[in-house]
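Have a look at this one before I ask anything.
Complex shown without one protein chain; remaining protein chains in place.
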Amino acid sequence: MLPNLGYGVLLLTFLVTLYSVVIAIVGHSKKSAAMIESARRAMLLTWPLLTISSAILIYLLVNEHYEVEYVWSVTNSTMPLYLKVTAWWGGQPGSLLFWGWLLSSFTSAVAIRKWDRDRDLLPWVLVVAGITLAFFLSLNVFFENPFKLIPGVAPLDGRGLNPLLRHPGMIIHPPAQYLGFVSFTIPFAFALSALITGRTDDRWIRLTRRWTLWAWLFLSLGLVLGMRWAYDVLGWGGYWGWDPVEIAALMPWLTGTAFLHSVMIQEKRGMLKHWNMILIILTYDLVLFGTFLTRSGVLSSVHAFAESEIGPMFFVFIGFTFITSIALVIYRWADLKSETEMKSMLSREALFLLNNLLFLSILVVSFWGVIFPLLSELFTGSKVTVGPPFYERATGPLWGGLMLLMGVAPLSAWGHSTIKTLGRAIWKPALVALLAPIFAFANGITNWIPLSGFTLVALVITVTINEFGRGALARSRKSDENFFVELWNLTKRNRRRYGGYIIHISMVLMGIGILGIELFQTETQRHISIGDTIELAGYTLHYDDLAQFPHEDGRYITRAEMTLVKDGEVIDQLTPRFDIYPGGQPMTIPGVRSTLVDDVYVILVNWEGISANSTPFKVYHNPLVKWVWIGGYVFILGILIAAWPEEEN
Amino acid sequence: MTENTPENTAPERGMPLWAQITIWSVLIALLVVIFMGLQRAQEGHVQTGAETGEFDFTMPLFEGYEYEGLQEISLVELRGKVVVLNFWASWCVTCKDEAVELEEAWRHYQPDGEVIFIGVDYVDTEPEARGYLKQYDITYPNGPDMGTKISQAFRIQGVPETYFLDRNGVVQHVQLGPFQSTAQILAVVESLLAE
Partner (left out) sequence: MKKLYPLFLFVILLSLFSVGSVAAQDGGGTGVSDDEVNLIAHELFCPVCENTPLDVCETQACKQWRELIRLKLSEGWTEKEIKQYFVDNYGARVLAEPPAEGFYLLVYFVPPIVILAGLFILFRAFRQWKKNDKDQVDIQIAEANSTSSSDTNDEYIARLEEEMRKRD
């Protein structure tokens, strides 16, 4: 009964959304305020409806209604409560419903808050967001019904969630990623609305500025959390493997980040209107494209969803939105003319453009690398692998260029800068930054890649701290206030700028970690018996004991006890283990000792076969990797400063 | 902040034609490629009715598993015979479920020479593959799928998979996963022989 109710509500929501879209278009053409108001109310109604539908699904999940196919496929009786709830987004139908619910929440939030001020833009925002919502709901309604019943007798227990997903990371990584994906719909809807109505000034950008920041926060957070999850659970000593699904999530981030920068040029200088439109369209369609790639079976990947019938639907929708949006941009091309012109190749807006070029270049490399296996299969009939070495070599210099820009751009002025003014501003921080490679060199690093990498990191940090210090110092001299008070005031006066600077610092902190693991990671693998040792990078691991036992939730656990020794002193106990789930799925959990300098990361190489006499261990030495996570925390701080609502004044 | 007043707006100009043409052609090329990829993904393995003429292959054979004394077997030379093309691997567990049945069926047809069984060893290592062939006492021609070319041509989705080609080299039946019994194999082959 309940599943039918859930499906009924879902179907109703779909119809209400369609109604809202149609009535908004008709209302707009007939200039009928009543019809548009009706469209708005219909859109507001989708949220409670989808909430009810989702609540029913969660109820079914938590109460083990295995007669529902989705519940059966993602839960079983041994799973803890939090995983049963989060199984909402643990499989294809549920995650589509989750997606729809988020989109409905955001659209409703827009419909509630900004309605009075922007009567001209908002009907079309409703239409664009409504069409997107209708699309996702139609997938649920026609193809991937989360409430579908299993014919015949209900199974006694479920199949259970994929073990790789049974992790606390499941609570936060997918929602963050989806939040980021979905919330870019709103700036996109505003952009299209501006194009449709011909209001091509920067109003849409101002209205969605904070949206975009939050969307970007969640997208970035999703990526970092995904990296952390991979590092903790996947057991291959790294956090990023240039897997198609990872790249699918990275691509909208690249265009989103470029967009975040280039809208500032439009706000300040009235330039690049076309470009901003194109960037937000790309971001929106890359979100759809990434979702398409991971859910259609076009590409095979370790974390792709099961093959499904929704591929063609996605294809049609991507084609429709992309072609329509681009046609609109071309149609409005003349209206989007710049109000001012670029003056200097070294002005801040020019450097922002370079930044855009670099982000888009990384996008080109990523996109090409992802679709090339497809091209090869189509045109030569044979598959190829485009793996990490390709991406690392191609994007490495581009990331480096972005770091250089982060170091230089804050010093250049809007409108006009010359080599002389820039040189005058940069020589001091540059000198300080040179201490980093000298220090690194003294520590035995002679390769030019890490040396230049660390120089760039130091440059960005010095320049950014200098910008903070200089502003606060200047203000405190003038106002006789305490330096730190002025530092706070300064940040408060222009949250976006100083939040942005903190984000820059967070990015280069991550850069430290990435340089460390990419360039200095070492590893060894050996079969040893209890009492033996493995040595790596000055560490010694003593293999003390091996325990194999069943866990109450059905897992079978194999766990090794190891003592980590450095310079003759015991510094830690590590317990790498692997669990075999009742379905036979294995999961490797590393033993990790993490410090600011390096991580010692040891796994039981379960696939090699394990016994007490001959246990295969793989040990990774990952220098500096902790800085990736530290960068992540600083990042959150920065974006909170940048995106926190300001008091109205 | 600068407002969009008539004074400082540049003269109206649309997007240049060459740019429009470039954008649309890139966009359409992209969509076409993705569409083709999608189609391929949806299609899955080679369907019944497919002519094997377009993906004829010559396969080297393992020593001791030759075909009429030849080191190689060529699909095109087998026209006129019913061909049972079985993809397998030594690391594949379910392949072992059908190994005995396949060999039994082969021995049933071998004397007449009307039907030929070919084992295509997918992504396998030779020592283990030989061990497998020996263990199940397989005698029909077997060889490695060099460069995974044959499996890609048939777009197999996994192992085991078996393709039944009629005398004209047309795929008439596809078996995904292992056979349940020898009778199942015989039934398919008989229907092809009857044609």
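Order as written gives the chain letters A and B; numbering starts at 1 within each chain.
We adopt the following convention: a contact is a pair of C-beta atoms (placed from the backbone, for glycine too) under 8 Å apart; a residue touches a chain by one contact, two chains touch by 3 or more.
None of these values were measured; they are calculated from a predicted model.
J.: Relative to the complete complex, which of the depicted chains are touched by the chain excluded from display?
T.: Looking at the complete complex, the unshown chain comes into contact with A, B.
J.: Hey, which of B:Ser90, B:Asn142, B:Thr162 or B:Thr182 is the one touching the hidden chain?
T.: B:Ser90
J.: Looking at A:Arg119, A:Lys148, A:Arg477 or A:His551, which makes contact with the chain not pictured?
T.: A:Arg477
J.: In the complete assembly, which of A:Val62, A:Val141, A:Ala394 or A:Ile465 touches the absent chain?
T.: Of all options in A:Val62, A:Val141, A:Ala394 or A:Ile465, contact with the hidden chain holds for A:Ala394.
J.: Name, in rising order, the residues on chain A that touch the hidden chain in the full complex.
T.: The missing chain touches chain A at positions 235-236, 241, 243-244, 267-268, 297, 300-302, 306-307, 340-345, 347, 350, 353-354, 357, 360-361, 364-365, 368-369, 372, 375-376, 379-380, 382-390, 394, 413-418, 421, 424-425, 470-471, 474-475, 477-478, 493-494, 496-497, 523-528, 580, 583-586, 606-611, 613-614, 616, 618.
J.: Residue-wise, where is chain B in contact with the chain that is not depicted?
T.: Counting over the whole complex, chain B touches the hidden chain at residues 1, 8, 10, 89-94, 123-128, 144, 146-149, 152, 157-159, 176.
Definition applied: only the chains that are shown with their structure count from here on.
J.: From the C-alpha centre of chain A to that of chain B, how far is it in Å?
T.: That pair's centroid distance is 37 Å.
J.: Within their complex, state which residues of chain A touch chain B.
T.: Those residues of chain A that touch chain B are 200-201, 267-270, 296-298, 307, 311-312, 315, 319, 322-323, 326, 330, 333-335, 337-340, 371, 374-375, 377-378, 381-383.
J.: Which part of chain B faces chain A closely enough to touch in the complex?
T.: Contact set of chain B toward chain A: 1-4, 8-10, 12-15, 20, 23, 27, 31, 33-38, 40-42, 147-149, 152-153.
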